[in-house]
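One structure, pasted below without further comment.
A protein chain is absent from this complex, but the other protein chains hold their places.
Chains here go by letter, A, B, C, D and E, matching the order in which they are written, and residues are numbered from 1 within each.
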Amino acid sequence: MRENKVKSIWKAGGAVVNGWLAIPSSVSAENMAHAGWDSLVIDMQHGLVDFSSAVPMLQAISTTDTVPLARVPWNLPDLMMKTLDAGAYGIICPMINTREECEEFVSNCRYAPIGRRSFGPTRALWYGGADYAKHANDTLITMAMVETQEAMDNLDAILTTPHLDAIYVGPADLGLSLTGVAAADPTHETTVAAIKTIIEACKRHNIVGGIHCFAPAYAKEMIKLGYQFVTLGSDNSMLANMAKQTVAQMREGAQAAGAKGLY
Amino acid sequence: MRENKVKSIWKAGGAVVNGWLAIPSSVSAENMAHAGWDSLVIDMQHGLVDFSSAVPMLQAISTTDTVPLARVPWNLPDLMMKTLDAGAYGIICPMINTREECEEFVSNCRYAPIGRRSFGPTRALWYGGADYAKHANDTLITMAMVETQEAMDNLDAILTTPHLDAIYVGPADLGLSLTGVAAADPTHETTVAAIKTIIEACKRHNIVGGIHCFAPAYAKEMIKLGYQFVTLGSDNSMLANMAKQTVAQMREGAQAAGAKGLY
Amino acid sequence: MRENKVKSIWKAGGAVVNGWLAIPSSVSAENMAHAGWDSLVIDMQHGLVDFSSAVPMLQAISTTDTVPLARVPWNLPDLMMKTLDAGAYGIICPMINTREECEEFVSNCRYAPIGRRSFGPTRALWYGGADYAKHANDTLITMAMVETQEAMDNLDAILTTPHLDAIYVGPADLGLSLTGVAAADPTHETTVAAIKTIIEACKRHNIVGGIHCFAPAYAKEMIKLGYQFVTLGSDNSMLANMAKQTVAQMREGAQAAGAKGLY
Amino acid sequence: MRENKVKSIWKAGGAVVNGWLAIPSSVSAENMAHAGWDSLVIDMQHGLVDFSSAVPMLQAISTTDTVPLARVPWNLPDLMMKTLDAGAYGIICPMINTREECEEFVSNCRYAPIGRRSFGPTRALWYGGADYAKHANDTLITMAMVETQEAMDNLDAILTTPHLDAIYVGPADLGLSLTGVAAADPTHETTVAAIKTIIEACKRHNIVGGIHCFAPAYAKEMIKLGYQFVTLGSDNSMLANMAKQTVAQMREGAQAAGAKGLY
Amino acid sequence: MRENKVKSIWKAGGAVVNGWLAIPSSVSAENMAHAGWDSLVIDMQHGLVDFSSAVPMLQAISTTDTVPLARVPWNLPDLMMKTLDAGAYGIICPMINTREECEEFVSNCRYAPIGRRSFGPTRALWYGGADYAKHANDTLITMAMVETQEAMDNLDAILTTPHLDAIYVGPADLGLSLTGVAAADPTHETTVAAIKTIIEACKRHNIVGGIHCFAPAYAKEMIKLGYQFVTLGSDNSMLANMAKQTVAQMREGAQAAGAKGLY
Partner (left out) sequence: MRENKVKSIWKAGGAVVNGWLAIPSSVSAENMAHAGWDSLVIDMQHGLVDFSSAVPMLQAISTTDTVPLARVPWNLPDLMMKTLDAGAYGIICPMINTREECEEFVSNCRYAPIGRRSFGPTRALWYGGADYAKHANDTLITMAMVETQEAMDNLDAILTTPHLDAIYVGPADLGLSLTGVAAADPTHETTVAAIKTIIEACKRHNIVGGIHCFAPAYAKEMIKLGYQFVTLGSDNSMLANMAKQTVAQMREGAQAAGAKGLY
């Protein structure tokens, strides 16, 4: 079975530089796949992506050696299994708040006797190789999102779920739950403290910690804290930022008229 | 009929700041439409876009007041008419090398008695308004691309084509034709000279000049020369640049190991 | 954040004239969006629409000031959140039979501390505006469908669910449950009585009542009863009716031959 | 090979009641296919349809015994051949102005030795049957559009093109060319006279005449004149009309307030 | 309502020869629909198909008299109801392990008073006919998958679920659960014994038994055992096998060089 380079980087003690796909297009996905990310997450939760657009996006990523991952929108057995069958090499599940939810999540992603994943890889065989069935349980990654007060309360229980590989912090939802404010790259002390608490717990339980970031500087801070999987914004945010910044550069020094256009 | 703001900016002596869409997705198109561009060109030539993806992209742009334009892949009557029927407010036609080709292009975009555009606006009525038929010939923009030695040789003949609104310089093809090198934001003196020759001819014939650029600084130079329509890269190039730059920032200072990942 | 005109009409005591989209096409959606409806519901339950077609339909509606709403196929947290992230300004949830189900529905559509909606608006920011996060809970509409005997039994409990805006009556399912017959614009006295019972309860609890109708005359009766949100058929039913009526007009007086065609 | 019922109706001296598809959706197409039309034309010219949407629309029509036809956007050999390969039972070609153009059109639709259609039916075999190759030239319909002054000038030459089955009048373009006004169901005497001239010429040359209409009354007039193929509006126009009429019925008698909604 | 030929074959004591669709394309679906299968199952579980691709596939199958069925990916009320509304004539539900799950499955597919299926057939009316509502409960097929040890333990309870028509054995998952090995056309004695146990129980309870097979020889064995619904591989497996076999035939006798190509 094809190696999962994310796991290899983790094993070597490194940090994965992860990109994020919210645009439902195999063209933007292939563009991103050539940018040098270690892995790319197809976001089926907040991204405008569902299964029918995820399949060609997985194909597009597979033209490179970037590792294809996916975030599903909820703890859904059907979609997790379908997405793995379609060749994703790992699943991020949002809103895991209890040990029971985490066990169900992991079970959805593992074949018997570990879990209840139904057998029928299709594209996964093409991407992973003929011995997929044998190695899938050991190769595919499960990442549970910790992003609420309830999850914080159950942190140790969640982190000790058998066959869970990693957790993924969603700082916006975490901040919203803890402080009432959803912020990217949060600086609120309560949220920052939680982010530290989580990675310490991860280390204690030998679980990899991942976190959604925007600015490289923030992401590097997170790596210093011990996070080994950092996301930098998304295709949508990068495109919007670059476009707005370019337009702003063009408008600079231009006469501020009522109509747009550059005078 | 809804105003064509590109024409209004030109009339006021301003320069249009134009964005470029090569990703066949209504999501990236709507993202770009919110970035502040005066207009957006859907590139059906070198973009990975054809008519079936252009329609929802036109809809996406129409959620804002950004002017929707399209570049067709060749001097094709069918596709020009279809794209105008779908609500584009102007057409850029590549590889116009002779007066005859330019006349055919303009004819494809104008109703009788000026041209041979077939009557049957559909989405154009929804976007433009009920009096579309009456004002279409005066509102829609025709831009002919000048991008070869042959076009340079026929420059005055092309520029004096009745009902042509503007020309659009394709510096890469122009450089390829004149110097054997296709460069973005070209600095080769022969190509630069041609770019100046073209805008001087435009002024002489009272035709608007447009040009495809990448860097804002270069585009501003072009505006100084008299160009009134400048494009800044494309969604694809902006996304790729931002992604590569972000990854590079993350890799900076990281140990250069055989495997990727950030150590 | 962009105003929700449906709420404004309700606040002013008016009744919303709502259209219904069952054809999975952004073209028919934009066509309908220009017909003068106050709002349009994308039907992801009985319509042939899922998330991947709903996104361009939401974009198509957003080219006008018609309010975009969606009916999800079940009380699904993932799809509700995705559809709101994609810019729907309200969700209709079918088959709400108990207070508990209604609370879960409302929770799926509201950010903390009210509910459990995960944070990550994408297209919603483009459509709603930069202050979406601040006003979403107050702006977006939740409508629970009352359409079974069980729901009738729990009517008061359902109607007093905090942060529920309105209920929506599905007369076909309601009739099927109460009388064994699924009829459009029902006249069966049991179903009619239930429809009256529901709107009286709505008034008692200061909740808006909505109902699915076909004929304008029936819908006007419902408005007289106090319903403030009436749907008139769907794109599919209107197209089928108009087409059949047109064909019938053509066949009128034509010789009834074995083969079709007009003799 | 499956019978072409349009030809059978013509042979029996009847008039074909034809529907028109401009919405690029297999769902609206199947809806229309159940309305009783003798045939349906997929409009790849002014409709928002291209080949990729035409294929599932052809499949949708094929679930019924309605005859699937297509209008291509121009005299394009590639698209005509592709559309026939995909199972269309006839092609309408717009803007046929000369005998030469008409001969090229017919040649594109016929196998050697009559024409130059390339051999490779795919879906056409599934729809037409295993003996498609043998009977295609006799079964498939070619209809040339007569819609300009130039075509009127060349009427006899066009109508005597070998293997041409029918002509199709586009009254809007014809009116635009002859009178400067594009009108549906035209009443301008010049256009009406031309419509009569055309059908008389058709009769003289034993060619079927068809015409694009909107109102049944107008279409019946055309049948009285001798036209044997009449179109009634389109899916888009029927949906828009029905929706607007329904909304208007709802607004009737409602207080005309600044905001919409029904008071 | 259109007859369900699968039920008719069963009633006559015959065995249904079923094909399987995992490629999300209406073209491959129509191709398969012309191959002579009694029925075709659109696999929304392990196939790369979701609702948006299933709709045109259902249309494609409906161009023939092959019976359209679907396997959903999980016991999901929303997707079952949507798929039936879209015209599927039966649903296969995977991973039914308990009587309770089976009752919920059947309830999702039946209108009141038997079940909780919501009323709103759309395409189902076009395909099934105007009296669909009346006959749907008796015409549509429910097949529960028995494919785990737990299901074996609850076999009699599952098989006696009211209004369940048939069970469908998934030998790969069954083998995985019982023996730790997922094999197609299994020969492991434990799995073979279970396959026999299941069909005996089916006979006892007067329920039809179906099973997923690959080789015709194996499928014929299953029919001899009493199975009345056998699947033969899938579009994906047949295409892959035929392609690999063809390439192998070409490479035979060719010089085994480092590069590919036929020397």
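Definition applied: a residue touches a chain if its C-beta (ideal position, glycine included) is under 8 Å from a C-beta of that chain, and two chains touch if they have at least 3 such contacts.
Small disclaimer: the values here were computed from a predicted structure and weren't measured.
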Chains shown that the absent chain touches, full complex: A, B, D, E
Omitted-chain contact residue, chosen from E:V17, E:V106 or E:A136: E:V17
Residue in contact with the excluded chain [from E:D78, E:D173 or E:D235]: E:D235
Absent-chain interface as seen on chain D, which is shown: 50-52, 55, 76-79, 81-82, 85-86, 111-113, 116, 118-123, 133
Interface residues of chain B (partner: the chain not displayed): 22, 24, 45-48, 50, 52-53, 72-74, 76, 79, 94-95, 147, 170, 172-173, 176-177, 180, 182, 236
Residues in chain E touching the chain absent from view: 5, 8-9, 12-17, 19, 22-25, 27-28, 31-32, 34-38, 48, 216, 219-220, 223, 230, 232-233, 235-236, 238-244, 246-251, 257, 259-263
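By definition in this document, only the chains that are shown with their structure count from here on.
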Chain occupying the most central position, where position means C-alpha average: C
Pair from C-E, B-C or A-B with over half of its contact pairs in common with B-D: C-E
Chain centre separation (chain B, chain E; CA means) in Å: 51
Averaged-CA centre spacing for the pair chain E and chain D, given as whole angstrom: 41
Per-residue overlap in chain E, given as positions that touch at least 2 other chains: 50, 52, 55, 76, 79, 123
Every chain pair meeting the contact rule: A-B, A-C, A-E, B-C, B-D, C-D, C-E, D-E
